[in-house]
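Would you mind keeping the following structure in view while I ask a few things?
All protein chains but one are shown in place.
Each chain gets a letter, A, B and C, in the order it is written, and its residues are counted from 1.
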Amino acid sequence: MSTLDLETARRIVAGARAHAREAGLKPLTVVVLDGGGHVVAVEREDGSSNKRFEVGFGKAHGALSLGMGSRSLMARAEQQPFFIAAVTSAVGGALVPVPGGVLVRDAEGTLLGAVGITGDTSDNDEAAAVAGIEAAGLSAQVD
Amino acid sequence: MSTLDLETARRIVAGARAHAREAGLKPLTVVVLDGGGHVVAVEREDGSSNKRFEVGFGKAHGALSLGMGSRSLMARAEQQPFFIAAVTSAVGGALVPVPGGVLVRDAEGTLLGAVGITGDTSDNDEAAAVAGIEAAGLSAQVD
Amino acid sequence: MSTLDLETARRIVAGARAHAREAGLKPLTVVVLDGGGHVVAVEREDGSSNKRFEVGFGKAHGALSLGMGSRSLMARAEQQPFFIAAVTSAVGGALVPVPGGVLVRDAEGTLLGAVGITGDTSDNDEAAAVAGIEAAGLSAQVD
Partner (left out) sequence: MSTLDLETARRIVAGARAHAREAGLKPLTVVVLDGGGHVVAVEREDGSSNKRFEVGFGKAHGALSLGMGSRSLMARAEQQPFFIAAVTSAVGGALVPVPGGVLVRDAEGTLLGAVGITGDTSDNDEAAAVAGIEAAGLSAQVD
């Protein structure tokens, strides 16, 4: 498999939501993108606020834009906020530099896409993304 | 019920996709928005091209923007293309005026949200949206 | 091969330019995108005007956005100009609906990316794109 098909994306969404409910997280929005940064599947849980899709998309899209998990984008934003602001502008506005945007790789390390989750703390969002990716039998890269 | 919850959105997506597969349609992208025009659920079938989320979103978002199915937006675009172009700009760019953006109402006629589908002909996209909405026990408004 | 690597992109550029020089075409700009719509290689020949990169990018990006060669985008624009205008807005502005944006597929039909060429007539631009793609041993989809 060298792309992220819909069935896999649905498994990631289901796995992330199962983790969230078991861990008692707040309502989440889960966004799954293919390697090109395009939407494959989204679910916004009841109570997750209006623009949570855009936030989750920005985490995953930012991760794919620079080829690193959004946790690394946060580290860079803390060191050089002007760099992350500039890249956000350069890529068209969709880059949210806090944890919760996680790259998806297969067993050979091939990049398949990314997951962006938002709704609870950034750390909890990231943990849900990792849980979803692993539930689909794939590897998560958080930084 | 006065809003479109995730479980209902998932039923709409499943119903639309079941219709599409039964009718032999091309791969579709199905976007479900709540009454505020915000994403609740999306699925892009394998083979549906890169920007189909944006197209489906534009159909549903345009429908909600003016409170009519996107079939009526097309009729207006044929009469007054400058009006539709102006509204598209005014609403931020997401308004695609061809059939396939369908309003969702409950039994009392309350507006709950909209569905946007793209991937086959506009007429077939609209038929899949109607099928999905009815599979969820709700009413579809195409114009 | 399920992606369009740089070496392949360079072969496409070289093939398209060789065709153009042999056929006596005007100076061309050749843009090669991967399947996600992201730049892999570009060459703008001397005398090709300022914004030719943007035009070539728009042809290739538009083709990938809707999954069809830009010749089909032109046909649709002639039938429903408001639809193409709306999709252009929905995808962020980069969609140029005239021939010269050609999809690249491998022997199995897998979509690898797209080529966008501009500088001569649209028909000649398209012919150069096809020549470049075939010079790299791949298949061209113009509509």
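One rule holds in what follows: a residue touches a chain if its C-beta (ideal position, glycine included) is under 8 Å from a C-beta of that chain, and two chains touch if they have at least 3 such contacts.
Bear in mind the structure is a predicted one, so any value in this text is a computation, not a measurement.
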Practice prompt. Considering the entire complex, write down the shown chains that touch the omitted one.
Written response: A, C
Worksheet item: Which of C:I12, C:L25 or C:A41 sits in contact with the chain that's absent?
Response: C:A41
Worksheet entry | Interface with the unshown chain - residue positions in chain A | 35-37, 64-68, 80-83, 85-87, 89-92
Worksheet, complete the sentence: Residues of chain C touching the missing chain are 5-6, 9-10, 36, 38-46, 50-51, 53
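Criterion: only the chains that are shown with their structure count from here on.
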Practice prompt. Answer with same or different: of all residue numbers used at the interface between chain A and chain B, are over half used by both copies?
Written response: same
Worksheet, complete the sentence: chain B turns onto chain C (C-alpha superposition, degrees, nearest 5) by 85
Practice prompt. Provide the list of chain B residues touching at least two other chains, using ranges where the numbers run on.
Written response: 50-51
